[in-house]
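With one protein chain withheld, the remaining protein chains of the complex are depicted in position.
Naming follows writing order (A, B and C), and every chain is counted from residue 1.
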Amino acid sequence: MSNDLDVERIRQDFPILTRTVRDERPLVYLDSAATSQKPIEVLEAEAHFYRTCNASVHRGAHQLAEEATDAYEDARRRIAGFVGAADSDIVFTKNATESLNLASYAFSNATAKALHAPDSVDPRFVLRPGDSIVVSQMEHHANLVPWQEVCAKTGATLRWIGVDDEGRLELDSLDTIIDASTRVVSVVHQSNILGTINPVAEVMQRAHEVGAVGIVDACQSIPHMPVRVEELGADLVAWSGHKMLGPTGIGVLWGSREVLKEMPPFITGGSMIETVFMDHSTYAEPPKRFEAGTPMVAQAVGLAAAVEYLERLGMDAVARHEHDLTVYALDRLREMRGVRIIGPTDAKERGSAISFVVDGLHPHDVGQFLDDRGVAVRVGHHCAWPTCRRFDVPATTRLSSYIYNDTRDIDVAITGIRAAQDFFGV
Amino acid sequence: MSNDLDVERIRQDFPILTRTVRDERPLVYLDSAATSQKPIEVLEAEAHFYRTCNASVHRGAHQLAEEATDAYEDARRRIAGFVGAADSDIVFTKNATESLNLASYAFSNATAKALHAPDSVDPRFVLRPGDSIVVSQMEHHANLVPWQEVCAKTGATLRWIGVDDEGRLELDSLDTIIDASTRVVSVVHQSNILGTINPVAEVMQRAHEVGAVGIVDACQSIPHMPVRVEELGADLVAWSGHKMLGPTGIGVLWGSREVLKEMPPFITGGSMIETVFMDHSTYAEPPKRFEAGTPMVAQAVGLAAAVEYLERLGMDAVARHEHDLTVYALDRLREMRGVRIIGPTDAKERGSAISFVVDGLHPHDVGQFLDDRGVAVRVGHHCAWPTCRRFDVPATTRLSSYIYNDTRDIDVAITGIRAAQDFFGV
Amino acid sequence: MNVEAMYQEIILDHYKHPRGRHLLDAPEGESYQVNPTCGDEVTVQVRRDAEGHLHVGYEGQGCSISQASASVMSEMVEGMDVANADAVRHAFVEMMHSKGAGEPDEDVLGDGVAFIGVAKYPARIKCALLPWMALQDAQVKAGIPSGEEGAGR
Partner (left out) sequence: MNVEAMYQEIILDHYKHPRGRHLLDAPEGESYQVNPTCGDEVTVQVRRDAEGHLHVGYEGQGCSISQASASVMSEMVEGMDVANADAVRHAFVEMMHSKGAGEPDEDVLGDGVAFIGVAKYPARIKCALLPWMALQDAQVKAGIPSGEEGAGR
């Protein structure tokens, strides 16, 4: 099939893919939407940092500290470059969940501070009962629960854009759901459960029409397709490193300079301050304002190596490769009796995470049979429980591919699903 | 001198210590209070995790996910064991700063939620104008700024225990500063700038007398001496992994079961929930409630390896070794003309972080001369700016030793200070 | 051990033909438990009659393991006195934490022994335990003494 990526070659960079699981079955890793595997380069970049220039960044005046700071800031620059951003607009967090909380806490923190000192905060972040926050019905919990929390703390109301039977956003209702009361609109770029790619620029445009802050959860898009953050039309964009070949423990929040500048801090402490007195402090400019404490230095360096790896492959080629695999997998699944795809059934505007249910079989039981054949997939609600309820399923089984997968991996999975059907007699 | 640790042997485990800096000077690393170096075992533990069982934890049903979950939870168990705690009382964060923010946000979040639904939160976390929060005048910004923020959000008042000329807490005033209005007392166990070891159990006891929640910042103690968290008498204890041979990007919050159980969540999203609906969610029990999103799995594994390394050396031996180095360094510094130690001048109840100023020389200039000789020290306010003001110094130079340092390192530093004095003619 | 060995006939039979699946008329205690990872749900109700015998009702949805486990549980403890029911529960929980080692006692566990293979799959242990955790919690709520109240999470 596709010649976009040399999968055999790529697999050599991922030592874990040569291992076996269960009864000596070769590992077939189809769970990259949960977390990706890491190429040797990434592990080596981290180890190299620790072996040669590990030190506290931004604080020390010795050579090690200089080199560590350079490594950290170079990483920021390279990661910014990957999404076409300025490095000063890139904030490092521990994961996308923290990035989205950083965004949501801007509102609850500003609202609480405004009670005691209205002039101390930018009014655009202050919420009142009657204000609304808009998400969608296909959000990951990470882009839903924080907004529920903001509502509980400010009295604002949560609204959501529905999802149709095909797994697409119900955009017809956009103009009524997002209205003059709307202060925040936060939606996912590519759904981790349905695979749907949403026209976020359109949603963000509507958000801006009503003066709301627009946020995009790009966790599942930035690892899989070329994304220039500015083209998403959002004020803030969140994603994680570990889903794009990077280490665990690092995430990113990109923000437009103008919004970052006015956002109150989230986690506070060292390195994010300008001056500190016992009874008050002033804060540094972004991105430092949002990076309190000793940062994830080695992880930033590791993520920069991951980004270089992806750039070497070319994100266009990555996207084409995944698209071809998606077409293949959707075709195979559609051929099967008793299999229902939850999410778009054709590969247009959709990523490689494919959820499905099998008549008469619980996803956990499907997953067990796949596991038995060495196939690692995710079963459950994929941290998108309300989306499962929307489709009236308790859970789904999800195949998700990446640069190191090929059609043979899909074939093994399909055989496993059949075996489960045979065993349970459904 | 001391035979508690075989420093020559230990140094072989730290590849970075063999490098040179500036004009081929051997590196003399005396900046471990900022961040420690990492032994090979720690790097290998992380790499091993990535190479063999990297996967999403707590969510997957395949073998890799099982192994990753085991690795993560084993790490929790080993880290808990290191401080004599139950593993279910250990919460992983990205650093101590996040741990302390997790604690402080319990109060601001509960206070905000109580405005709209008083019964939804434990009243012990709800603050009102008139309530007080007590810290000390030797806190790291990480244990000061978050409490300033809580005050700004709730109307509570910040108070602090003063520091005397010797760098000790003014405990005489304890009973008046901590009074019936006090709802939180948060103090540092070992000061990162003064080196002082505080009698935190006494402070925590007073906190509990008035019904306040007691918190200890153990960032500088747990890496350097045997600590059983329960003996600190606190409800919550925060520290970082990177200062105790562990990777960057991981911190810990220990909490008493009873307090953790009632604390509202901080960062919200996946993995910390019990059920999620579009309009409301319920939360998991601790520690999961406080670990939203994909955790720092490899970093937890790395920190567990660090803890094993320290256990092999024995924390008693580590503490004795550092004590001996502290005695030596204090003696050398006291002999010098024009050098003033900021903090306790004798080694009783004090750790190995030693701050000083040199008459007529700015710390930055002292640091430059040390750097020129290969000595990595920290100059500045050490994220304890108000403490510098207390001692009327703009900044200090700080030597801080660890298991891989010996008296020769101190000697090189002393020679560098002399050179700076000579060069500037002071 | 392979997957077919884990899904013993007894488990499949209970899954396809659940026993005692109903809710009680007048429960004294009820517990709803959910496995947040996969959405398995089970509600267990209990009542104690004049002779001190336990009556159990349940309902649920989820995978074969959680639902078969509920069925086995109901069949086993229905009508038992509390001490015996507790003993069965303890034995089941212990077996599930055995990692598949050890020899479960068929005299105590009856059809429950079929779940020994499940104990080798950590992700499924929670499924198997779910109804038993609900049973314990329902007993606590009903004020029916049990050896380990509050340890139910």
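Please note the rule applied: a contact is a pair of C-beta atoms (placed from the backbone, for glycine too) under 8 Å apart; a residue touches a chain by one contact, two chains touch by 3 or more.
What you are looking at is a predicted structure, and each value in this text was computed from that prediction instead of being measured.
Just so you know, the chain we are not showing touches A, B across the whole complex. Within the whole complex, the absent chain has one touching residue among B:Asp23, B:Asp119 or B:Asp165, and that is B:Asp23.
Listed residues A:Ala61, A:Ala80 or A:Ala114: the one in touch with the omitted chain is A:Ala61. By the touch rule set out above, chain B reaches the unshown chain at residues 22-23, 362-365, 368-369, 371-372, 379-381, 385, 388, 394-395, 423-424. In the full complex, chain A contacts the hidden chain through residues 58-61, 65-66, 69-70, 273-275, 284-285.
Basically, only the chains that are shown with their structure count from here on.
No other two chains have as many C-beta pairs in contact as A-B. Here the CA centre of chain B is 45 Å from the CA centre of chain C.
Distance from the chain A centre to the chain B centre is 30 Å, each centre being the mean of its Cα atoms. Residue positions 37-38, 121, 123-124 of chain C are each in touch with at least two other chains. Chain contacts: chain A has residues 22, 364, 368, 371, 379-380, 385 touching two or more partner chains.
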